[in-house]
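For this view, one protein chain was removed and the others were kept in their places.
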Amino acid sequence: MALSTPASPSPPLIPPAFVERLQIETGGVFHCHCITVDLQALVERRGVRQGLLVAVGQHTTTALVLNENEERLLRDIEAFFLGLAPPDRPWLHNDLHLRQGIPPDEPRNAHAHLIAMLLGNQLSLPVVEGRLGIGRWQSVLLVELDGPRRREVLLQLIDTGGASLPEGRDSAFGAPP
Amino acid sequence: MALSTPASPSPPLIPPAFVERLQIETGGVFHCHCITVDLQALVERRGVRQGLLVAVGQHTTTALVLNENEERLLRDIEAFFLGLAPPDRPWLHNDLHLRQGIPPDEPRNAHAHLIAMLLGNQLSLPVVEGRLGIGRWQSVLLVELDGPRRREVLLQLIDTGGASLPEGRDSAFGAPP
Partner (left out) sequence: MALSTPASPSPPLIPPAFVERLQIETGGVFHCHCITVDLQALVERRGVRQGLLVAVGQHTTTALVLNENEERLLRDIEAFFLGLAPPDRPWLHNDLHLRQGIPPDEPRNAHAHLIAMLLGNQLSLPVVEGRLGIGRWQSVLLVELDGPRRREVLLQLIDTGGASLPEGRDSAFGAPP
């Protein structure tokens, strides 16, 4: 009987998740790299319409920031954060002769660690109708704090399914101030 | 034959994810708005018992913070962050005559961008048994840094399924200090 042997293959039972590693040669000691187009390209290459993109910088002296990619602001960022945590302060982490098992080329970069903690190093961003769910003036910036080096950002793209949203799934709400 | 036409609809094969946009008219130049009740209301309206709520402020001069909604602390937050990044410092981003293609009403708000980066602008919070998984004294605060304006927070609620957790799924563990 045909009824017990359906012709169509089994549907997927779980949403796919894609993992990729974005590699970047950074451009200076302190340098902001806009990676928004790389993230959007991943979403499009995988054909994800609704989902979640998680990005984690894989280093202790880089940061991931969601803000504006404006050239003069990027220079303000550098001056401001280096002012908060100056490289030449007598940080304990920079006393290389007092630390065990470090390679001969170990950098003195305590300030870069501290700035990385101030800025954060991971972002979770929804994907809505095939686009990163960020605002018009927002960009995702990989901030190099102790470069230049080859750096890596781990990207995980979770497909939450659906080529389009049913009625009422994407709606605005709000309350008076 | 009845066997080939089941009365019940097919079950969902992937967890639903709901996307909504929370809109807020902010109340001042620098102002903290507690949005915890808005997030909890979304969870209840969608009937999600177990899931993940992702929130992303859609602006470069707002922040999303998980901390205490105590009136005097909110005033400390304002004084502290404006002290770290004073509005009237000669930020390069504020030299409007040196920037291309900006509208006539472009604000001088470099400090607001910098504070937004210090605080962060996205949060991922589990939903456990129908409640946001945050502590007793924690609130989700939308921080306006260059208002007042109409602002938007993108909310994505992923249903990870299950009306209740089976035995052993929610348990405490820990190690001696």
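All chains are identified by letter, namely A and B, in their written order; residue positions are counted from 1 within each chain.
Criterion: a residue touches a chain if its C-beta (ideal position, glycine included) is under 8 Å from a C-beta of that chain, and two chains touch if they have at least 3 such contacts.
Note that the structure is predicted; figures quoted are calculated from it, not measured.
Checked against the full complex, the one of A:29, A:82 or A:118 touching the unshown chain is A:118. Remark: the residues of subunit A touching the chain excluded from display are 3-4, 13-27, 33, 38, 42, 52, 54, 56-60, 84-85, 91-93, 95, 98-99, 110, 113-114, 116-118, 120-122, 124, 148, 152, 154, 156, 158.
One chain is missing from the display, and on subunit B it is touched by residues 3, 11-15, 50-52, 65-68, 70, 72-73, 75-77, 80, 84, 118-120, 123-126, 128, 133-135, 137-138, 159-162, 165, 169-177.
Following the convention adopted for this analysis, only the chains that are shown with their structure count from here on.
Matching the C-alpha atoms of subunit A with those of subunit B calls for a turn of 120 degrees, to the nearest 5.
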